[in-house]
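Data first, discussion second: the structure below is written as structure tokens.
Note that this complex is displayed minus one protein chain, with the remaining chains in position.
Going by the order they are written in, the chains are A, B, C, D and E; count residues from 1 in each one.
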Amino acid sequence: MRANEREAHQKREVEIIPHYIKHPEGSVLISFGDTKVICSASVEERVPPFLRGKGQGWITAEYAMLPRATSQRNIRESSKGKVAGRTMEIQRLIGRALRSVVDLSKLGERTIWVDCDVIQADGGTRTAAVSGAFVAVGLAVSELLEKEKLKENPINGFLAALSVGMTDSGKAILDLDYKEDSTADVDMNVVMKSGGRLVEVQGTGEEATFSRRELNEMLDLAEDGIEELFAIQKEILGDFGEKLSLIEEGQKTNAT
Amino acid sequence: MRANEREAHQKREVEIIPHYIKHPEGSVLISFGDTKVICSASVEERVPPFLRGKGQGWITAEYAMLPRATSQRNIRESSKGKVAGRTMEIQRLIGRALRSVVDLSKLGERTIWVDCDVIQADGGTRTAAVSGAFVAVGLAVSELLEKEKLKENPINGFLAALSVGMTDSGKAILDLDYKEDSTADVDMNVVMKSGGRLVEVQGTGEEATFSRRELNEMLDLAEDGIEELFAIQKEILGDFGEKLSLIEEGQKTNAT
Amino acid sequence: MRANEREAHQKREVEIIPHYIKHPEGSVLISFGDTKVICSASVEERVPPFLRGKGQGWITAEYAMLPRATSQRNIRESSKGKVAGRTMEIQRLIGRALRSVVDLSKLGERTIWVDCDVIQADGGTRTAAVSGAFVAVGLAVSELLEKEKLKENPINGFLAALSVGMTDSGKAILDLDYKEDSTADVDMNVVMKSGGRLVEVQGTGEEATFSRRELNEMLDLAEDGIEELFAIQKEILGDFGEKLSLIEEGQKTNAT
Amino acid sequence: MRANEREAHQKREVEIIPHYIKHPEGSVLISFGDTKVICSASVEERVPPFLRGKGQGWITAEYAMLPRATSQRNIRESSKGKVAGRTMEIQRLIGRALRSVVDLSKLGERTIWVDCDVIQADGGTRTAAVSGAFVAVGLAVSELLEKEKLKENPINGFLAALSVGMTDSGKAILDLDYKEDSTADVDMNVVMKSGGRLVEVQGTGEEATFSRRELNEMLDLAEDGIEELFAIQKEILGDFGEKLSLIEEGQKTNAT
Amino acid sequence: MRANEREAHQKREVEIIPHYIKHPEGSVLISFGDTKVICSASVEERVPPFLRGKGQGWITAEYAMLPRATSQRNIRESSKGKVAGRTMEIQRLIGRALRSVVDLSKLGERTIWVDCDVIQADGGTRTAAVSGAFVAVGLAVSELLEKEKLKENPINGFLAALSVGMTDSGKAILDLDYKEDSTADVDMNVVMKSGGRLVEVQGTGEEATFSRRELNEMLDLAEDGIEELFAIQKEILGDFGEKLSLIEEGQKTNAT
Partner (left out) sequence: MRANEREAHQKREVEIIPHYIKHPEGSVLISFGDTKVICSASVEERVPPFLRGKGQGWITAEYAMLPRATSQRNIRESSKGKVAGRTMEIQRLIGRALRSVVDLSKLGERTIWVDCDVIQADGGTRTAAVSGAFVAVGLAVSELLEKEKLKENPINGFLAALSVGMTDSGKAILDLDYKEDSTADVDMNVVMKSGGRLVEVQGTGEEATFSRRELNEMLDLAEDGIEELFAIQKEILGDFGEKLSLIEEGQKTNAT
């Protein structure tokens, strides 16, 4: 049995507090159990040099942890003078994932800077960050639409992520906490877009390896859990969430 | 009249939430109005090289802001690869101030790392950080005493800080918010220890200058405001706060 | 039809030149078509601090490209003073992958430093690097065994990698060259261990997304191609390759 | 009794050699006893980006010590690749202080770069730097006026600084040398503008604290000592010094 | 006797493989015995800021070694975050040397970036780099001429380099390998232009010193060896090499 009597397919309690800090165009505090991440979306009215004059926008993400978000204090990356490989990997993942649900050509020549700052960590910080970042971006875009800075909604689906893993007894489990993560044989992060589409699959077996069957078992768990996250996101996003669902429905209908 | 109908001598609403994050030995979320800082105190069972073998402890502090704590997003110091001068100035101030109320020889060969991370900024982040950091250290020390890792309380007084300034109409005001701070002629940060002792006085008139009379006027405001902070800190620290007050009383009596 | 009349399931021509440079304990020049990587394995008789005294070894990898390995010259990372996120991602992948086929407890307190330097790039540099690095490590280990510095072979399987992708016309293709890679909708890197075990699956759809069915289609292609790489590796490794195959056989038998 | 038979209120011997190096528009070698600082003022015909097009100038300062300015050799900041917190604090102080006596709107779109390089240190390097930097800037401005690059004198008062401290026997002393500084309980740097105006007050009690009465005692000492520095500066600046004094007089008269 | 039965005046076997990598406008793999360097010349259609609008071109060089080019693995300069002094010295030498045989005013507003990457080191890497870099630049220029991007050949002579040294028995030897280099008393690098002109002479006696007579002895050896390199370069450069020789002849005739 897992901690807090969780079943293998159960994710931890998820909470999303919108408008958590006042300055950003969009912001949330997202919790996956004891993992807590402040996600903010800042709109800047220009694009990076490589996109200038192309009439499209950009979304980029940065990720960090407070030094004592973890059980041992970490040295700040600003003190070390460089960003760790793990940090870069995560922030690149968040940025790519967000760009997969936003039509950059509809964003205009602006950049959305997403900041995911982990204030408390207990496993799954990157999946919480992706899932929270999507809502922060949603809030920012919704504000841009209201203020008529955007004419058309550039977001074309919900986006959320969960981790899955294989325990050493060969059981697939969903949304690993830190303790589970440190002992799991295989660790996989799955990012999905609503409509059952995969955005990113990163499965890693550092000391163990995994079979195709196990891969599919883990993906099944992830898929179901992520659907639940979409429902929470929709509720938090209110009217804008409703509209996104309709787009989604429309796409399914079109696809039929 | 100031924003929110504040009088010149009124500080903003102060809130201190203890045990705000779970991993650090001590932590708070402190708010001075819209300025919100997570302060954590992490105990490490060793001292920096320059103190090894001297039988005493050390307290050091780091300060940072989330990129979008402010109205314009700032580039992360980790991305820039270096820590700004302002940041260094503030973290050196916090560390020095904390060391003035802790008897390092009673701390044993351990370091308390204090992290002050501003999640929302509206002026006075360094004074909120000092005032919150003291409580975080108090909580950590109180835990060390309970667990009998420390035999004797090394803290010998309360510590808090407030900013004061002179408006361009020559009026002294307490606890400036961001807007007041940007237009004030003189900006002063005052750190005090209970018992009416000054720990740090930093008065700066970048475009204006100030007289000895104005300096004293500002110090009067700061002194009264800081006494109120001591009362809040005492309450949050509970039993440990009570004991600190008694030490304070005893010192006064001895001094008589 | 693909360039050079390749079929969707055909990988490019693979060449592995062993002992390509004289100083390292193991080295190869591996080519996947026009992609050429020098992989070297350097044995150092000590382990990083976090492993000292634990009686086990370590394998770590670094990856770089010559400035003009690509069609546009890139600024050297040493001139920029920092390592790019992409580079970190790749070198972490190579290190993790190699550790999944080496029993570190049988390596003794030594580190194998793997250097993968791309001298010419045409897509698939990371998969070529993983596949060549394995052979370089194999040559180094084989030398350590011959010199009796190692008593037991710590390698327990072959390791190779290939990229797969989905073209915009929805077709899965194997081992993408640079041009295919830049236009593909989905890009996936698959690292496998002999015996049909997955080591790492990294599928990314930056602008597109992919379905479970497409994921499986791509994995099928990768699996077959990687089996062919194992055969080439085995031949290059000579006697040592033969022995590795037998271990593999044994494991299968045991598993039965 | 202090070293060299100094009384508590006596500053060390002060020497200012103007035009000490030939390239800068203004330069001095200033000595406070054994503390020697080369201060130079370099005029650049443009302003930093944040001021472009605003029709005003800028003054900024940098501070450094030769590696063996001190009794123990220090590692160069260029070798360490970063500037220490103490250095940043000091150079920010010098820049702010100079800007408080210069009307930037009368400077035109130019920057004055002030460099303070300590060639020999014996306490009080930052106060010597401020006091010498003012003269270097005065010389540079005086040259700009002579060459008619400036139409109007932007400097509106003298500027100088001294340190004061409390010894452990509770006595206030002026202009501490290195040995006094290391044993003092309280250390305060006072920057003043002629006319009795405070520009910067930085009082710090790392291990001790100080009372309001002690603060005032220290400020009294500083005020008298700084008046003496103004007289020396005036003499060195010759005609330009005379004119500055008259401005000063005029301001007093106006104020009456 | 030297290794491989070399005489004092004999250089090692030299091999130059042109067009070694496919992307650069010019590239070679040059070997001086076991020293192997990939030299590439990349043409960029712009010049550095300090040359903009001056109607001339620029040539600059970078030099690096693969971590395991040497018998002990070196830490990558990108990991250290800074370029070593030795590296800078060498790349500045290569750039200067190339600029001495190219008429930058005939190059147009373009930059030739030369990259010399040592893949295997056995002494003399800088002289091999200079000699190979010249051929890479020759190939690039020859291509620019063919494509009519250049109207006139900007190269006015061959350029090559060799090391010479004094053994501890006082004998001058040519083209030292690593072992010879580590034990030689004096180490000198000579860069020459065809026509017997010296471009760069760098003689260094770290532990020993040398006389004028010894200097001349070493220069004699270098001069003869470098003439042989010119012949090899000429052959590799084919038609373009022939033309260069004629220019050379012409210059001699003119000089007569």
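Here, contacts are C-beta pairs under 8 Å (C-beta built on N, C-alpha and C of every residue); 3 or more make two chains touch, one makes a residue touch a chain.
The structure presented is a predicted model; accordingly, all values stated were derived computationally and were not measured.
Considering the complete complex, the chain that is not shown touches D, E.
In the complete complex, the residue from E:R76, E:R126 or E:K193 that touches the missing chain is E:K193. Interface note: of B:K22, B:K82 or B:R212, the residue touching the hidden chain in the full complex is B:K82.
For the chain missing from the display, the contacting residue among D:F32, D:W58, D:W113 or D:F158 is D:W113, taking the whole complex into account. Across the entire complex, the residue among E:K82, E:K106 or E:K243 in touch with the chain not shown is E:K82.
Seen across the whole complex, the unshown chain contacts chain D at 21-24, 27, 34, 36, 38, 40, 42, 44, 62, 64, 66-71, 73, 76-83, 87, 113, 115, 117, 119-120.
On the side of chain E, the interface with the absent chain consists of residues 82-83, 85-86, 88-89, 91-92, 96, 99-100, 188, 193, 196-212, 215-216, 219, using the contact rule stated above.
What we mean here is this: only the chains that are shown with their structure count from here on.
Identification of common neighbours of chain C and chain E yields an empty set.
Number of steps on the shortest path from chain B to chain C, with steps defined by chain touch: 2. Interface residue usage between chain A and chain B, two copies of one sequence, is largely shared: over half of the residue numbers at the contact are used by both copies.
Of all chains, B has its CA centroid at the greatest distance from the CA centroid of chain E.
Chain C has residues 81-83 in contact with two or more other chains. Chain contacts in this assembly form an open path, with each chain touching only its neighbours along a single line.
Pairs of chains in mutual contact: A-B, A-C, B-D, C-E.
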